[in-house]
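We show some of the complex, not the whole, and keep each chain where it was.
Going in written order, the chains are labelled A and B, and every chain counts its residues from 1.
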Amino acid sequence: MKFFPKETDFFAIFDQMASNASHATALLVDLLKNFKDIEDRVQKIYNAEQDGDMLTHDVMKKLNKSFLTPIDREDIHALASRMDDILDLVWAVADRIKIFNISKPSEDALSIAGDLDRTVDVINRAITELRNKKYEHVQDLCIEINRLENRIDRNYKAALARLFEKEPDPILIIKWKDIYEHLEEAANRCEDVANTLEAIILKHG
Amino acid sequence: MKFFPKETDFFAIFDQMASNASHATALLVDLLKNFKDIEDRVQKIYNAEQDGDMLTHDVMKKLNKSFLTPIDREDIHALASRMDDILDLVWAVADRIKIFNISKPSEDALSIAGDLDRTVDVINRAITELRNKKYEHVQDLCIEINRLENRIDRNYKAALARLFEKEPDPILIIKWKDIYEHLEEAANRCEDVANTLEAIILKHG
C-alpha cells in the first residue's frame, strides 16, 4: 500500500464546505433582517464565498490527483460543485442588494432566506451522517431537504405574484424578481445536493 | 445469471416519460388556445409534472441500483434529466400565466407552444424507435427535432422583437419575456434529448 498516497479525507472538506455555506446563509438572513451596515455585511458574505472557492478548488485538485476515492468521482465532483453554487448564489443575492441600491428589505426575501438557511443546516447534518455511514439518517435528511425546497419554491412563486400585484414601479419589479430568482436557484442547488446524496447512499446502502 | 436482478426496462420508463411530456405540452397548447378555466388547466399540467417527477425518481433509483444497463449510464441519466427538465419548463410556463395574472393570451406563445408540442411528439417516436433498435429512424427523427428547435428559436426571437416593438407597458414586457424564455428553454432541452439520442445510436449503430 506504500505506492498509494494517503487517501484524501473528502468528507472533512465537505464538512467545511457545508459549515461555510451555513455561515453565509446565516449572514444573509441577518442582512435581510437588520437592514443596515449593508456594505460591511455584504463583504462578510463575499469572504465566505471566497473561502468556499478555495475549498472547492482544493476538492477538485485532490480529486484529479486521487487514484482511489471513498465515493464515486462523479459524486464528489457533483457535491463540491453544487455546494459551491449555493455559496455563489447566496453571495449573488447579497451583492444585488448593494448593486441595486435596495433601500427597503422585503418580507418575502427574508422568509425565503430563512428557509434556505434551514435547508443548508440540514445539508450539514446529512454530510456528517454520510461520513458516519448512517445511511438511513442521510435518507431522512434528504427528504427534509426536498420538503424545504418545495416550500421555498411555493414561497418564491407567491412572492413573485405579490410583487407583480402590489409593486407599481417596473424598475423595482426588475430588481426584486432578480433577487427572488437567485434565492430560488440556491434552493434548487440544495435539491441537487440531496439528489447526489441519495445516489451515493443507493450505491453504498 | 441468478445473481443479477432482473434487468430494468429503462426504455419502458422513457416511453412513459415521453408520453407524459406530450400530454403536458398538449395541455399547454390547449390552455393558450382556450384562455379560460386557467386555474383548472394549470393544475392539470402540474399533475403531469408531478407524475414526471416520480418517473424520473424511479429511473434514477433503478439506475443507481443496476449493475448492467442496456445503454450507457450517463446517457440514461441525461435522457431522464432532460425529459424531466422539459416537463418542469412546460409547467413553469403554465404557472407563470397564473402567477403573472395574464389576462390576454399571446399569438406568439401559442405558436411556439404548438411547435414545442410537435417536438415532444417526435421525441416520443424517437424513443419508440430506439427501443426497436431502428437506429436509422432515430437518426432521422433527431434531425427533425433539431429542425423544429431551430424554428422555435427563430420564432422566439421574432416574438421578443415584436414584444419590445409593440408593447408599451414595461411590466407586460417583463412578464412575456419571462414566459417566452421558458418556452425557448424547453425547446433547448428537447435539442439536448436529440443530442443524447444521437450519442446513443453512434455507440450502438
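One rule holds in what follows: a residue touches a chain if its C-beta (ideal position, glycine included) is under 8 Å from a C-beta of that chain, and two chains touch if they have at least 3 such contacts.
The structure presented is a predicted model; accordingly, all values stated were derived computationally and were not measured.
Oligomeric state of the entire complex in this file, given as copies of the one sequence with 2 shown: 3.
To be clear about the criterion, only the chains that are shown with their structure count from here on.
Distance between chain A and chain B, defined via averaged C-alpha coordinates, is recorded as 27 Å.
On chain B, the positions that touch chain A within their shared complex are 60-61, 64-65, 95, 99-101, 170-171, 174-175. Listed in rising order, the residues of chain A touching chain B in the complex are 157, 160-161, 164-165, 170, 173-174, 177, 195, 198-199, 202-203.
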